[in-house]
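For subunit A:
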Amino acid sequence: MANNKPDNPDKFPALGRALLWVEKPGGVEKIVYTLYAVCAGLFVADFLYHKHSYLAIEDFPGFYALYGFFMCAALVICAKGMRLFLKRDETYYAPRDVESEPYPEDQLDKVDYDA
Partner candidate 1 sequence: MLDWLPTAFLFFLGAAILPLLPRGPARAVLLLAIPVIAAAQVYTLPLDDTLVRVTFFGFDLDLMRVDKLSRIFALIFCIAAFLGNLYAWHVKDPVQQVAALLYSGAAIGAVFAGDLITLFFYWEGTAISSVFLIWARRTEGAYFTGMRYLIIQIGSGVILLAGVVLMYVDTGSIAFQHMELGTPATWLIFIAFGMKCAFPLLHNWLQDAYPAATVTGTVILSAFTTKLAVYSLARGFAGTEILIYIGAIMTLFPIFYAVIENDLRRVLAYSLNNQLGFMVVGVGIGTELALNGTASHAFAHILYKALLFMSVGAVLFRTGTAKGSELGGLYKTMPLTMIFCVIGAASISAFPLFSGFVTKSLILSAAAHEHYYIIWGILLFASAGVFHHSGIKIPYFAFFAHDSGKRPKEAPWHMLWAMGLASFLCIAVGVYPAPLYALLPFEVDYQPYTTTHVITQLQLLFFSALAFTVLMRTGIYPPELKSVNLDFDWTYRRFLPRLIEAIGKPIGAAMQAWSDMMRDGLHAMIIRLYHSYGPQGRISQFWPTGTMVLWIGILLGVTLVVNYVS
Partner candidate 2 sequence: MSTETVHHTALTLADHLPALQVLVPFIAAPLIVLFGRRGIAWPIALASSATAFAVSILLLSRVIDGSVISYHMGGWEPPLGIEYRVDAANAFVLLLVSAMSTLVLLFARESVEAEVSARHHALFYSAYLLCLSGLLGVAITGDAFNVFVFLEISSLATYVLIAQGSERDKRALTASYDYLIMGTIGATFFVIGIGFLYMATGTLNMADIADRISEQGSNRTIRAGFAFIVVGVGLKVAMYPLHSWLPNAYTYAPSMVTAFLAATATKVAIYVLLRFVFTVFDPGFLFEFNTLGYIILPLAIVAMFAASFIAVFQSDFKRMLAYSSVGQIGYILLGIAMLSQTGLTAAIVHLFNHGITKAALFMAVGAFVLTAKGSFYNDIQGLGRRMPLTSAAVVVGGLSLIGVPGTAGFVSKWLLVEAALENGWWPVALLVVASSLLAVIYVWRVLEVLYMQPTPDGSTVQEAPMSMLAPMWIAALACVYFGLDTDVTLTAAATAAEGLLAGSTGLQ
């Protein structure tokens, strides 16, 4: 239900209002820099405690961090590559598929936030 009415943030639920800062200019940056800081901190933490490990490779400083980062990057890039071969139109299997049909309205309860 794309809303044509002008937004009225005052009527959003309190919790929703409290989170509106993420959309303000610089809001996203705040989150991103916090993430960078946490990541840096966690990387450094690896040098500060005695690691109990099963495998030699786990002792490599920042192993989990690097593994997580690079594997995820690889995952996304591979998946993006798969799209080249696998992506089809939404109506590919229609009509024997739910992908292209709207969800039956009578089973829904679409209500606007200020209704």
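These made the cut because all candidates are chains of the complex that A comes from, given by their letters.
General observations
Everything that follows uses one rule, which is that a contact is a pair of C-beta atoms (placed from the backbone, for glycine too) under 8 Å apart; a residue touches a chain by one contact, two chains touch by 3 or more; residues count from 1.
Keep in mind it's a predicted model, so treat the numbers as computed, not measured.
Checked against 1 or 2, the single candidate touching subunit A in this complex is 1.
Listing the residues of subunit A that touch candidate 1 in their complex gives 1-3, 7, 9, 12-13, 15-17, 19-20, 22-23, 32, 35-36, 38-39, 42-43, 45-46, 49-55, 58, 62-73, 75-80, 82-83, 85-90, 92-105, 107-115.
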